[in-house]
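With one protein chain withheld, the remaining protein chains of the complex are depicted in position.
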Amino acid sequence: MDFDYFSYLFFGGLTRGSIYALIALGYTMVYGIIQLINFAHGEIYMIGAFTGLIIASVLTMMGLPSLAVIIIAAAAAIIYASAYGFTIEKIAYKPLRDANAPRLSALISAIGMSLFLQNYVLLAQTSDFLPFPSLIPDFEFWEPYSHIWTSAELVIFITTVIVMILLTFLIKFTKIGKAMRATSQDKTMASLLGINVNRVITFTFVVGSATAAIGGILIASHIGQINFYMGFIAGIKAFVAAVLGGIGSIPGAVIGALILGWTESFFTGYISSDYEDVFAFLFLVGILILRPSGILGKSETQKV
Amino acid sequence: MKPILEVKNMTMAFGGLKAIDSLDISIHQGEIAALIGPNGAGKTTFFNCITGIYKPTSGDIFICPHEKQERLNGLKPNIVTKKGLARTFQNIRLFSSMTVLENVMIGCHSITKAGVLGAIFKNAATKAEENFIVEKAYSILEKIGIEMYVDELATNLPYGAQRRLEIARAMATDPFLLLLDEPAAGMNPMETKSLDDLIIKLRDEENVSILLIEHDMKLVMSLSDNIHVVDYGKKIAEGTPEQIKSNPDVIKAYLGDESEDA
Partner (left out) sequence: MTATGEIKKSVLVSLWFMFLTFPIMVIRVNTVQDVVEWRWLNMAYIGIGTFFISMLWRYMIRRKEREGKKEKTDNLSFAQKIILDKKIFIPLVALTGLFIIVFPHMFSMYQTNIMISALIYVMLGLGLNIVIGLAGLLDLGYVAFFAVGAYSYALLNLHYGLVFWLALPLGGFLALIFGVILGYPVLRLRGDYLAIVTLGFGEIIRLVLENWNEFSFGPSGIPNIPKPPLFGVDLSLSGSIIYLYYIIVGLVIFTIFVINRLENSRIGRAWIALKDDEIACQAMGIDKARTKLRAFGLGAMWAGMAGVIFAAKTTFINPASFTIWESVIILCTVVLGGMGSITGVISGALLLILLPEYLRAFSEFRMIIFGAVLVLMMVFRPGGIINNVRKTYKFQKT
């Protein structure tokens, strides 16, 4: 066995996994709080990437230096993705929650939102693939290793780790983080304790969307192109990762994402790339059937 | 005679919490028994365990409707119902998009058998079965005293009637033991009184034994032949209403609380 090839696949899987993790976090946080599979989450990630590209192109044409372009575009992507997350929650989910609608309704509404956003971008922008500039430069000091792990991939990994740490800090130690944990355990109890549950939910959507946008920009600059459909498949895979790790659990989402990233990378590297997506789906089906509560999720008896 | 329901040394743990802790309970043919205890004592959990909705951590559940004793552990809820244990729910769980009659008709599911082909071709046997179901359901509604709501949607019923519909629905499964989880909760004194009569009527005319969970002490004392008291998942007393009333443990754990509340 060729060790370089193995390492290449290993680090490729790590990069993939990092990106899945950034998207999976949004799924898992939202699910943890309102038990809803936010189908439109993948679209937020796509919109983040589009916003980033549009802003970056405009600024580049205006002649701004590239560092400024990267920072402003990334900030815009994050802000806009959060704004979309916020708005989607207000339009498609909150009215249903207020009306105590069944979970099936919320899920259908989420699917509708996903379809809407995809086509919104398709109509307002284009159905073609757009080239996305490589925002991350090749570092010279990294040159010796770049054949197995490119510096762009390295940056993606490091960014993911930083986001993870920030998020863990947010949830463990801040006031709103504590409110989030309380809300996810028992909404009624939380609101009795004076927590503004709606605010917590909104905040969760905003944070989840922001991490998704970071993922969106990173992957777009890594792959080099985007289109309106990119959110769907990435969203599904991130969802697989979240479920694999145990939906609702934040470390679970990361572990699940890494496992999925690696298995996909090795599967396509050693076996076949035709069936890459089939593999991800089979993986999902397998986990849900064999261990529906995931690796870190706890299995619960539904209270009757 | 063997008890019709015999629960031996049953424990149900949720994580670290033992909602039921080595509980033994026996119910005999023809009796009206009550299961009482403070909120969170594990009464509903007990129902969920014997009806197969929860899997008890340990212990045995036996039934003996006729001569032969059977073990219920590990059976699915629908099989338990088929074996003759029917229940109502503390937090009413009616089929909200169906009419009152249909709710009771659902109860007949386990004693009928028409399949997909029967439904499509509507042969003589299926037609006869449908008629049987409709008539049985209606006569149960009459017995329970809510036949005036027959075509209403179940959700549109007043609260007391919804509780009665739960009982009607359970009766449609032809049980030998009826498990009632707080049937009088939320009822006014008049409704409670007529519920009292209904339960006795069911026992005498329909030949079912009854185990009820109830907080209304007046109802419990007047109805029950035998009372089981649980607290923190453990049985703390058992006996006739007279014995229970004078049991110091019960007074401490339960009646004491009750009088403070009142």
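Just so it is clear, A and B label the chains in written order, and each chain counts residues from 1 on its own.
In this section, a residue touches a chain if its C-beta (ideal position, glycine included) is under 8 Å from a C-beta of that chain, and two chains touch if they have at least 3 such contacts.
Just so we're clear, the structure is a prediction, and the values are computed from it rather than from any experiment.
Undergrad: Sort through A:5, A:169 or A:275 and give me the one touching the missing partner chain.
TA: A:275
Undergrad: So one chain is hidden, and I want to know which residue out of B:114, B:200 or B:251 touches that hidden chain in the complete assembly.
TA: Candidates B:114, B:200 or B:251; residue touching the omitted chain: B:114.
Undergrad: Against the chain that's been left off, what residues of chain A make contact? List them.
TA: Residues of chain A in touch with the missing chain: 35-37, 47, 50-51, 53-55, 57-58, 61, 76, 80, 83-84, 87, 91-92, 95-96, 99, 101, 103-109, 111-126, 130-131, 236, 239, 243, 274-275, 277-278, 281-282, 284-285, 288-289, 292, 302, 304.
Undergrad: Of the residues in chain B, which ones touch the absent chain?
TA: 51, 53, 76-78, 81-82, 86-87, 89, 93-99, 101-102, 105-107, 109-112, 114-116, 118-120, 122, 126, 129-130, 133-135, 138-139, 142, 150-151, 153, 156, 169, 172-173
Going forward, only the chains that are shown with their structure count from here on.
Undergrad: Averaging over Cα atoms per chain, report the distance between chain A and chain B in Å.
TA: About 47 Å, centre to centre.
Undergrad: Mind listing the chain A positions that touch chain B in their complex?
TA: Going by the criterion above, the answer is residues 301, 304.
Undergrad: Using the touch definition up top, name the residues of chain B that touch chain A in the complex.
TA: It comes out as residues 14, 44, 48, 53-54, 89.
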